[in-house]
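A single protein chain has been omitted; all remaining protein chains appear in their positions.
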Amino acid sequence: MSAWRLAEPFGTLIDRSQPISFLFNGRSLTGLGGDTLASALLVNGVRLVGRSFKLHRPRGIFSCGIEEPTGIVDLLDGVRRTPNVRSTVVEISPGLAAESVNCWPSVRFDLGALNGWFAPLLPAGFYYKTFKWPNWHLFEPTVRRMAGLGRASLTTDQDRYEEVSTQVDLLVVGGGIAGLAAAIASAEAGARTTLLCAGAAPGGGLGAQGDPAVAEMIAKAGRAGVTVMPRTLAFGVYDHNLVCASEQLAGATRGPGVLRERLWKIRARSIIAAQGAFERPMIFPGNDRPGVMLSGAVQRYADAYGVACGRRIVIAANCDSAYRVAQRLRTAGIEVLAVLDRRPASHIGTHAEGVRTLASSGIGKVLGASSVKGCLTVAAEGPSVRSERLDCDLILSAGGHAPAVHLHSQAGGKLRWEAEASMFVPDGPAPGLYSVGACAGVFSRQAALEHAADVGRSLALGFTVPPAPVGGAGRSLASTRIAGVRGKAFIDLQNDVAATDIGLAALENYRSIEHLKRYTTTGMATDQGKTSNVNALVLMGELTQREPAQVGTTKFRPPFAPMTLGTLVGRRVGSLYRPLKHLPAVQWHAAHGALFEHFGNWSRPAAYPLAGESLNEAAQREARCVRQSVGLFDGSPLGKLEIWGPDAAQFLDLMYVGTMSTLRVGQARYGLVLNANGVVVDDGIVARLGEGHFWVNTTSAGVERTAAAFEEWLQCEFTNLKVFVTAVTARFANLTVSGPRAWEALAAIGFDAAFSPQNMTHMSLREGAFGAIPLRVLRASFTGELSYEINLPVDESGGLLEMLMAAIAPLGGCLYGIEALEILRTEKGYIHVGTDTDGTTLPGDIGFGRAIDGKRANFVGRRSLLRPAARDPQRLQLVALSPADGRTLLPCGAQIAALNPPTATEGHVTSSYWSPSLDAPVALAMLARGGERQGEHVGVHHLGRRIDAVVVKAPFIDPQGERLNG
Amino acid sequence: MDERLDWEAALAATGVTVKVDRSVRLVALRYFDAGGFGERLRTALGEGIPAPLGFNRGRYGAAEDPFMLVWRSPTECWLLSATAAPIEAISREIAGFGDACLIDQTGGILALRVEGSRTLDLLHRLGSVDSVPRAGEASTGRFADISVTAVGLATTEFLMLVERGHVVHLLGWIRETLTDF
Amino acid sequence: MRNHYSAWSLLRGALTGHRHWSPAWPEAKPKPAYDVIVVGGGGHGLATAYYLAKNHRITNVAVLERGWIGGGNTGRNTTIVRSNYLYPESSRLYDFSLKLYEGLSAELNFNIMLSQRGLVLLAHSRHDLDAMSRWANAMRMNGIDADLLSREEVASLVPGLDMSPGARVPVLGGFTQRRAGTARHDAVAWGYARAASQLGVDIIQNCEVTGFTQQAGHVVGVETNLGSIRAGRVGIAAAGHSSVLAGLAGFRLPVTSYGLQALVSEPLKPLLDTVVLSPGTGAYLSQSDKGELVIGAMLDLFPSYAQRGSFAITQSILAGVLALFPAYARLKMLRQWAGIVDVVHDSSPIIGRTPVPGLYINCGWGTGGFKGIPVGGWTLAHALATGENHPLAEPFQLERFQTGRLVDEAAASGIAH
Partner (left out) sequence: MMRIPCIVCGLRDENEFTCGGTSHLVRPAIDASDRDWAEYLFFRDNPKGLHHERWRHTQGCGQWFNLVRHTLTHEILTVYAMTESPPR
C-alpha cells in the first residue's frame, strides 16, 4: 500500500481520536473525523473508485474539491440513495456507505470496459455518423444502459430542505486569505459583512497548512463582526445582486427526515468573489490513470488530512507552484523523484531544494494498467534526449492555474487572456461583483492581501475600487502537452474526451468553443469543465492557429457546482407545492361523507357517496334528488367581488357583454366577461346593491383573473373612473338550496317571507337576516330549479349548514357535489366557461350575438368582434346533442364529423352526462354552423368508435323555465 | 380529520409561537381622496390614515376599545378591532359619503400573531427580507408564496393578515419550518 | 468530395487514426451577391438553405449567423419533437415536420438521434381528462396517432410518479402520442449545415446583419459586419431576435421576446423512458441518451433578451417536477440556461411574406421552434424560391392578426406550445 497517514503537523482538519468506519463497495474501511470520503479512500489505498463515462476506463480520485471529475460515487445511507456524489466534498460519518458508479458487475471487473477495445471506433461524435439504419431507436436502449453515471432511487426523499432570505452590505464568497482580508477590511469599515466558505472552516489552502497568520485572520474576522457561514457554497449570481448559496447541514447524514440542506437567498449591496483558482491538468498519454492527481490536491490531502497519497512521486509541471508542492511534500517524507517541467529552463522562476528538475520535458507514457506504476520521460525539444523510466507510484499534474471566474462571468463580467501565466482573468469588475485573490488572477500573497483589503474597504466606504494587480503566478505555457507524443491523452477525464478528439473536432470544423463542447462533450461532465475547459480551448487554438481568446470561452451560468433539486425547491414539496384552498366548513363536509377532489386551487366535494356507492352513482342520486325535492350545495368558492363607486355602473357596462347600468337596486343579471381579443374568459351574475354598489359573482376558478383584469383596466386605461373592486370571496360563504321544495325547506326553519318566491323573483338579490346572521340572498339558478344562493359571513357557514341539513332532510333532500351540479346544468344547457368554451370562443358562438347587437355602449373586446373571423358563418356554435339511439353516452371530447377520420372536424362534445331525470344521455357540443342545424344527424367519433347523434334543442329539461320559479 | 385543516391550535418552537387570533374583526376602508377621508376617520376614531407602509394604534370611546389602522395601498387601509364599536363609529361617519366605503372582511381575512425572540428568523424563512416590514411598519408581500399583510408590532411580534383560504397553507409552511427550528 | 458517414467510414477511421474526415461544413467567406440570403444560422435558417438547394435547386445561397450555427434556441431547447396539436392547420404543419424528422437521419446522412420514445401528457383533474379526450380525438381526425391512457397505464409508462392518494398533484390518466420523442438538437443544426454546404450553400459564421439594403422599397441585400452583400431575396429566421431584424427593415412584428428556461440533471442510469409533459404544473421532462434529465419550464413572463432565466422560475418549475416525482429531490441540477423565444398571441408561427417586398420571415414559434425546424425550413424555402406562400403556411400569415383568424393552440389546449 502506497498511502499512509502523516504525523502532525500534517492533518490540520482531522481528529485523530475519532475513528469512523464506513463502507465502500461493501468493504468496511476506517477513516478519521474530518476526513472526506476521498481522503479516507486514499489513506486506505483505494485507487480505483469508478469508471469513466464512455470507455469505462478505471478512474480514481483526481482533485481535492468541487472540481472532482472522476472520484464519483453513489452514497447509501439507510433508505436514502444519493447518486453522483463527489467523494472529495462529502465528509465521512459512521454508517456511510458508498458505491462505485458506472460499472457492472464491479468496479474492478467491469464489462463496460470492453468499450475500451473499440475505442478507435468511438471517436468524438461517432454516434452522429452511424446507427442511422434502420433507425436510432433500435440502438438506443443499449447506449442508454451504458450511459449515465449513478443510480437514482425511486423512493420518495424523506429529507427536508429549507430556504432563508438574508441581506448584507458586502458578501464575500470564498474563505481563503484573500476573502478573509476583504471581509475583515469591509467589516472594520463598518459594513455588514458575510463570508461564505464551502468547507468546514475558512482559511483555504494556507489555513490547511496550519499557517498561524491565517488563524490570526480568522480570529480578526470574528472580532471585526464578520458573519462566517461555513459549508456554504455560492452557486449562482442572479439579477440585481442576488446570490444563491447552499448550506450543507452538519449531521444531516443521520436519521431519516432531517434538515439536509438550506438554500440561502442573499441580496448583497456588493459581492466580492474570492474563490481562488482551479489547477489545470497536464496533458500526457495515460494522464487518466488512477494515481495521476492534481498537485495542489496532493498537497491538500497531506496538509489538511495528513494523507500521503504516494511514496515516490513525479511531478509533471508547467508552473512554478509545482516546486512549492514538491518542497512541501518532501518535508512530509514523500520522495520526489523529479519535476518534469514542460517549460524551458528560462521560464522556470523557482526551484525546489534537493529535487531533480528536468526542463523542457514531460511524461511520454504512464506505466501500470489500473494504477500508476511508473512513467517514461520525454523531451519537449529535440529527439536526442533519451527517455528515462521513473519508478513512481504517484504522478502529480501541475499545468498552471485557471482562476475561478464563474461568478464573475455569471454576473455579466468579461474575461481576458493573460498570456504570461496563460489564464483567463476578469477583465475589470462585473456589475456589482469584484474579484480578489487568485480568482482575480492575483497570485502573489502580499499583493492579494493588500488588494483584497483595499477592495473590501473601498466597497464598504463607497470609494472607487482599485483594479486587480494581476500577476505573481510566474510563467506558464498555454499548452500543457508536448506536441507529437503518441498515446491517448485525456482532456475531459469523466467523458473520455482525448486530445485526438479535439483534433477531430478541429478537422471537422467544430471549432468554436461551443461547437467543440457540444461535439466532443468536453466540459459537459459533472465537473462542468472545471478541469478541462481551458485545456480544450487552448488545444483547439493550437490546432487552428488561434489565440485561446479567439477560440472564446463559454459563458458561465449557474450553478457553479451541481445543486440538489430538493435544496432549490425548499419547502415547496408535498402539500406546500401550491396552496390548496378548503371550504370554510371542510370538517362538516368530511363528516357528511364528502368525496373531495381538486377543482382548480380548491379542494371540493365532488359528491357525497353513500356506503357502496361509486362517485358516479352518488352524483346520479344527488342530481335526481335536486330535481325531485331539494339539494344543498356548498358554493363558497364562488368568486365574489364588491364593485363600489360613483362610476361603478358605467365601469361594469365596459367590463361585461350585458348592460348592468340599467339594473334596478335588488335586480341581478347574467353577464359574460371578454378579453380585449373578444374571447369569453368568465361569466357570472351582477346584482345591484345600491346606486353605486354592485355584487359580482364570477366563476370559482376565474375570480382572481377577473379581479386582476378589472383592476388593470381601472388603473391603466379607464383612470378617470372612480370605482373600487374588492374581492370578498373569503368573507362570504355561499350555501345554495336548490330544488322544487327549496323554499319549503327554508320556510320550515323560519326564513323571512320576504325571501319567498312570491316576494322575490328569479334574478334578484335581497339583503336580510336569518336570526342574527346577515344574509345576501340571490335568486339565480345553475340547476334550473328554484334556487337560493345564500351568501353569509364565513364563520356562520357551519351553523347554517347544520340547520339547512335539518331542513331538507325531512323533505328527502340531500347534499350534492360538483358532479351532480355538472349533470344538472348540462340538462339545462347552461355553459361552464372553460369547459364548453375555450380560448377561441366568442360571445356570438354561445348565443350572445343578439345581446351584443342590442347593447349601445362599448365594452372590452367589442372591437375584436367586428373582425372578419368573428363574422365567419362557419364558426363553432353551442348546440345540444342526443345520441340517435337514445342510450349511448357521447364521450366528452369526441369529435363531430360526417365521415370517419381522418377527415375535417365539424366540432366536438364539450359536456356529456347521463341524465337521471330523463334516464337518457344529454350532451352539449360546439358545432360548425350549429345554430342552424337543429334536427340534423351527425357522426360523433371517439377513439375509433362512431356514434350517431342528433342536434337537438336545448335545454333538455323544462324548456319554458317554469321550474325556476318553484 | 386531517390535522393540517385544524388551524385553531397554536404552533410553537423555541423562541417563537404562532396563533390565529380569532378575536380580530377586520374591515377594509377604501377611499378616493385620502385627505378628505382621513379627516373623517380622525373625527370618528381620533386617528387618521396611516402613513404609507405604516400603521396606527388608537383607543375608541369611553370603553377605550383598542383598534389598529393598517396601511394597505394608496386607496385602502384596514381597521382591526376586537369590538364592534370602532367599526360602527367609522361606518356611521361615512354613511352617505360618496367618496369612501367600508367592506367587512371579518373571517375572510385572518390574523396570525407571531411572537418571540426568533420571530424574524421565522419570517425570513417565509419570505424575502425586503417583504418583512420593520417594527412600526406594515406592508403586504409574498410569504410562503402567497400574499400576506405583515404588521411589525415589534421586532419580536408581528401580525400576519392572510386570506382565509390560504391560512392552512401558511400555517403548514410555518409548521414545517418550526419542526426544523 | 465530402465523406459519407457510415459504420464503414468509422471503421476506416479507426484503422487510419481518423485523419480522413473533412469539415462537416467548410468555413465560407461572403461573396458579393447571392440569389438568396438567409439571416440566422439556427435550425430553421439552415433547413431553409438546405431545402432551397434540395427542393428548388437554388444553391447560390448564404446563411449568415451572428455567432456560431445552432447557438440560439436550436441549442437551448429540451429537444422534444411531437405533433399533438388541436387544430387542423397546426396538425398538418407539425405532423409534416415530424414526418420530415422521421426521415432526416437518412436524408442528411447524419444521425440526428431521433428517438420516438413517446410523449405522455398527464391529466391532473377530470377537466384535464376531458380536454385530453378532445385533444386525442382531434389528432385522430387529422390522421395522427393518439391514445388516451388510464391512470394505471400512465403509472407503468412513467415510473416514479407520485400516485399516492394524498398527492398534491394527482394523476388521473393522460394521453400519448407514441411517435413523439426527442432528437439531438445540435445534430439537427449540424446535419442541415453539412447537407446544405454539400449542395453549395455558404455558411458564414460570426457575420452579424446590421441593416437591409433597399431599393424602391424592395430589399436587395444586407449590411453586415463583413460588408454589404447583395441578394435576390432575403429570409429571416432569427427566433427571439426577429423583432430586432424587422426593426432594421422598418416594420414591426406581433412578437414579444421572453426567456424560456431549461435545465439538466447530472447523468443517471435509465430512469425515465418517455417524454412527460404536465400541463398542470408547466413541467416537461425526459431523460437524454447521456442519462441527464432534461427539464423544461414555462416562460419567464417579462420581456427579455438575456439568456439567463429568473431563479424564481427555476424554483417553481423544479417544485412542479418534485410534486410529480418526489424521489428526484436528491438529484442535482447540472446546467441551467434560457433561450430567447419569440412569442406571439396565438402561439403559432408566422411563415411567409413581410410588409417589405423581397423580405420573408419565419418566426413566432415561441416555445415550440425545435419541433418545427424541418417544416419551418421547408415552407420558408418555398416562399423564398417562389415568392408565394407554401400551402401549409397559408394560415400562418401576418394578416391573421388583422382578420382575427388566429390559430390559438395555447388558448384551446391550455398549455404553452
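Going in written order, the chains are labelled A, B and C, and every chain counts its residues from 1.
By our rule, a residue touches a chain if its C-beta (ideal position, glycine included) is under 8 Å from a C-beta of that chain, and two chains touch if they have at least 3 such contacts.
All values reported here derive from a predicted model rather than from experimental measurement.
Touch, as defined at the top, links the missing chain to these shown chains in the whole complex: A, B, C.
Of the candidate positions B:Arg25, B:Arg40 or B:Arg72, contact with the unshown chain belongs to B:Arg72. Within the set C:Asn142, C:Gln205, C:Ser304 or C:Asn389, the residue that contacts the chain not displayed is C:Ser304. Considering the full assembly, C:Thr403 is the residue among C:Ser164, C:Thr210 or C:Thr403 that touches the omitted chain. Of the listed residues C:Thr74, C:Ser91, C:Thr224 or C:Thr256, the one in contact with the hidden chain in the full complex is C:Thr256.
Residues of chain C that touch the chain left out of the display are 241, 243-244, 247, 252-257, 301-306, 310-312, 344-345, 401-403. Within the entire complex, the positions of chain B that touch the omitted partner chain are 52-53, 72-74, 128, 130-131, 139-142, 146-147. On the side of chain A, touch with the chain left out of the figure occurs at residues 238-242, 265, 267, 412, 431, 676-677, 708, 711-712, 715-717, 719, 858, 862-864, 866-868.
The working rule: only the chains that are shown with their structure count from here on.
Separating the centre of chain A from that of chain C, both taken as means of CA atoms, is a distance of 22 Å.
Residues of chain B in contact with at least two other chains: none. The residues of chain A lying in touch with chain C in their complex are 53, 80-84, 120-121, 123, 126-133, 135-137, 140, 143-145, 147-157, 159, 161, 236, 238-239, 242, 244, 265, 500, 504, 507-510, 512, 514-515, 518-519, 521, 526, 528, 555, 557-559, 562-566, 568-570, 572-575, 577-578, 580, 597-599, 606, 677-679, 834-835, 838-840, 864, 867-870, 872, 891-895, 897, 901-905, 908-909, 941-944. Interface residues of chain B, counted against chain A in their complex, comprise 1, 4-6, 28, 30, 32, 75, 98, 101, 103-109, 124-125, 127-130, 144-146, 163-166, 168-169, 172-173, 176-177, 179-180.
In the complex of the two chains, the chain C residues touching chain A come out as 5-7, 9-11, 13-15, 17-19, 21-27, 67-71, 75, 88, 105-106, 109-117, 124-127, 130-138, 140-143, 147-148, 159-160, 162, 166, 168-170, 181, 184, 186-187, 190-191, 205, 265-271, 287, 289-291, 307-308, 310-311, 314-316, 318-323, 326-337, 345, 402-406, 408, 410-412, 414.
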